[in-house]
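Worksheet: the structure to be examined is printed underneath.
Every protein chain except one is present and positioned as in the full complex.
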């Protein structure tokens, strides 16, 4: 019976007690994507975010609105009611709420009682995303929304996708920060055997964690070789994975011919927003926006890359789902031994842990 | 972020601590309908009532019998055994029980040990219902069975229906006591817009809670207009909802032409027994018997009203099912702000709360 050495296991268990995992409280003082902009319209949209049940819609003047999906009267879900102008009418006893969540009509009585209302979530729309703030509303500073400015920029063309991921958001972040998994999880899609062994540099500051991996020279997988025309075995593939916030991870990659000086040839760049919005402890809204800065007019490239990437991202979803099955079972003996390439992920999980602790200590957002 | 005022929420939470809800203990000292009379026959019927698994059958001389569905020997469900004359033979090791629940045969030994038996539930058959008593059997007083005497009376004709409701019985009672929901839940079936705003009177005494709502003048929905012929917009619709016991709610309604004196014209009356028998905390046997005092010979009226009513009652089942989804999730922040029309329902829930507390305090029925 082989086992990790006792000292290793104990050290791992001690380290884990300072790292966020699926059981960590949600971090409230952050912006999270609650929906793609084009999902929010004149039909009531029901969605659980950070464990909170929300109903969303867009007002007649175009503003996205999110409120708690529970009537203040008898807890009936407002999403089962009707949208009437810019108000929601509860489907049970007809209480009507305005866009600010105030109850403005109780049909069974002439005068509407004062002070009844439901919680609303401050929302801000930016490019393809609707961001929501789950902490104290007085702290909802738009300047803290993670930047994705290239998405509102004609120099890039994008496609978007979504997974209802049956796994937790911490594991998704960890997956994204250690791309050595490309050689194994994505062996049949966009990984290559040399990926796991490629040299890398790490950097972290102020809650950002970045790892840059240089696979040079390499043979690109079809998803990149075909649109760039770099079909040979001396391509360069420089990938940066960056945790920018609990609600945003950006992967960018540059491709070029490693045998030519960069300055004299085209460099192709792609950027993918991986947007993990916690749904419950064990599930995540996984929004994806994939962009490129080349072949901007060619929609067949968009479709080709989107198809290929979805095959790969679906592999991640399967991995994270299997992992969640393990992690969701309580196991007092659990250990996770970290290796060198876990550096950025461990730092990120420590950061999330500290943030999560602070989130508990701060006053409840319901106040 | 709008929210109910803190004082409102705190007052609501304080009030809720004195009101029964899905988590309240069952009230044992009551009669509950365990089955329609025509469900209990010579096949073993398995059903959970007040959390207790029962097996039921009818003896050769016609008496309904209910006993705990668990052999005293190794807990095998008796409902998986066989009915033999007036005895049940366990399907595992063959122990035989008589109609009183006494074990009268152990096949593997010559003499049957004394004192082995399973609990039986006192049953009484009344019209379409079989009522059972779940408290101490010495207190099983038939006089306490709620009266539904019109069901045994040739002046009324009835139809019966059943839902296995995925919601708790307290919410069903509350639904029935506040019919302002007709304008919203039943907007497409038997509700009308004026219903929620109609004047009402309330009355309560000795554990009965009654609300009478007068919608006058009104246009009746087809379910009532068609059989009564009151198709105009000056009909009177006088509805009384009455909580008569934890196991019975009766809704009666009278219809007539509001422009004529009542004495000079026909008054049409319907009465519906809504029978909520708790199954588990979160599910209810919802028996329904609907009766009318007119068009007694016309079975097409029976069928028409039954179809129409079932559409409406199914809407309630959907509402209560959605509500149960919310209520079943533990939420320490939950609040329910009551409005004026909740008066009778709040009084009823306070009454159930007190009864439920008393039920815990009293000696266990298993004794």
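Labels for the chains are A and B, by order of writing; each one numbers its residues from 1.
Here is the rule we go by: a contact is a pair of C-beta atoms (placed from the backbone, for glycine too) under 8 Å apart; a residue touches a chain by one contact, two chains touch by 3 or more.
Being a predicted model, the structure only gives us computed values, none of them experimental.
With respect to the chain omitted from the figure, which of B:72, B:187, B:310 or B:326 is a touching residue?
Going through B:72, B:187, B:310 or B:326 one by one, B:72 is the residue touching the chain not shown.
Looking at B:34, B:56, B:89 or B:289, which residue reaches the missing chain?
B:89
Tell me which of A:15, A:196 or A:251 is the one touching the absent chain.
Considering all chains, including the one not shown, the answer is A:196.
So which bits of chain A touch the chain we can't see?
For chain A, the residues touching the absent chain are 1-8, 174, 178, 180-181, 183-185, 196-197, 319, 322-323, 325-327, 333-341.
Spell out the interface residues on chain B facing the chain that's missing from view.
The list for chain B reads 53, 67, 70, 72-77, 80-81, 89-94, 100-102, 106-109, 113-122, 137, 364-367.
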